[in-house]
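The complex appears here minus one protein chain, its other protein chains still in place.
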Amino acid sequence: MFKALLNALKNLFSAPATLNYPFVSSPKHQGARGLILFDEPKCVWCLKCEEVCPPGAIRFTQDRESYAYTYHYNPYLCIYCAECVRACPDKAQALSQCSELSRPTSDPFMNDAWFALEKEAEDSKEAVKELKKAKKTEETPQP
Amino acid sequence: MIVTKEPTSMENVRSVIEAFYDMKQWHFVCINGLFENDELEIQWAFTKIGAKDEWKVFCAKAPGDAILPSLADLLPTARMYEGELRDLLDARFENSRKGMFIELDGPDAPLRRKR
Partner (left out) sequence: MKKTINIPLGSQHIALLEPVRFSFTCENETIVGVEADVGYVHRGVELACTTTFKFKQVGYVVARVCGLCAIIHSTCYTLAAEELMGQEVPRRASYLRLIANELDRIHSHMLCLAHTAENAGFEALFMRTMKDRELVMEAQEAMTGNRVQFDYVSIGGVNRDITTDIEALIRQRLGLLKEKVGEIKELFENNWSLSLKYKGVGIITAENAYRNSALGPLARASGIDFDVRNESAYLPYGELGFASVTMSEGDIHARNMVRLLEVFESIRLIESALDGLPEGEIAAKVRGTPEGESYMRVEAPRGECFYYLKASKGQYLDRVRIKTPTFGSVPAMIEALKGANYADAPAIIASFDPCLSCTAR
């Protein structure tokens, strides 16, 4: 009882345990998880990261003429699990994780744009596959 | 993990579990439901208290729209799982009503859907 009273008095004059958040940023631990960074020149375009990403925050679209891939990343969908970083082949190491978090956005149509991009990622790969198939049958002489 | 599976029929499951269940030796874990090829498979899972990973599972099959026996008076927790499976899988246990797990305006038997 006496100890509790002493504690109460001590707490009365000590600084608050909480942070004055928007003005004081909260301390970060070393190795805190954050956004995924992409280093394009290193990429070998194996698309493993797209396959393993649990929420589907990494998408590749393919150009219909040059067959070149483009990397897309949705920082608001990412859960920072770094599964993609582990899936990236050892010789490439194109992906890495920083401790920065995504910033709040005021774009109300962000989801629509991403859904369109997801559809485009599926469609473009499908289209390129078709194109390649057509080309192959064209090249091989018909018996 | 030692799992002893004992297939029974829906008519017998009540008497089989009544004869088997001793609440101080076996812990009733849950009722599990599967829906495959328009057939319901219901599993009653028990573990032995104090033993390492020893399971006893009673399973019984029935057509999708059959009325299933309720064990709520024998195992009080069964009422919860029966209500849950009624909503998720449309397994029609006796005396169970819709709306305990999913609200009445929610989806109808979501786990019966196919991929």
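To keep things simple, chains are lettered A and B as they appear, and every chain counts its residues starting from 1.
Here is the rule we go by: contacts are C-beta pairs under 8 Å (C-beta built on N, C-alpha and C of every residue); 3 or more make two chains touch, one makes a residue touch a chain.
Bear in mind that the values here come from a model prediction, so they are computed numbers and not experimental data.
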item: Residue numbers in chain A that touch the chain omitted from display; value: 1, 3-4, 7-8, 17, 29-33, 52, 54-55, 79-83, 86
item: Footprint left on chain B by the chain that the document does not show; value: 1, 3, 23-24, 27-30, 32-34, 36, 43, 45, 47, 49-53, 55, 57, 75-77, 79-81, 84, 87-88, 100-103, 106-107, 110-111, 113, 115
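Everything below uses one rule, namely that only the chains that are shown with their structure count from here on.
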item: Where chain A and chain B are represented by their mean Cα positions, the distance between them in whole Å; value: 41
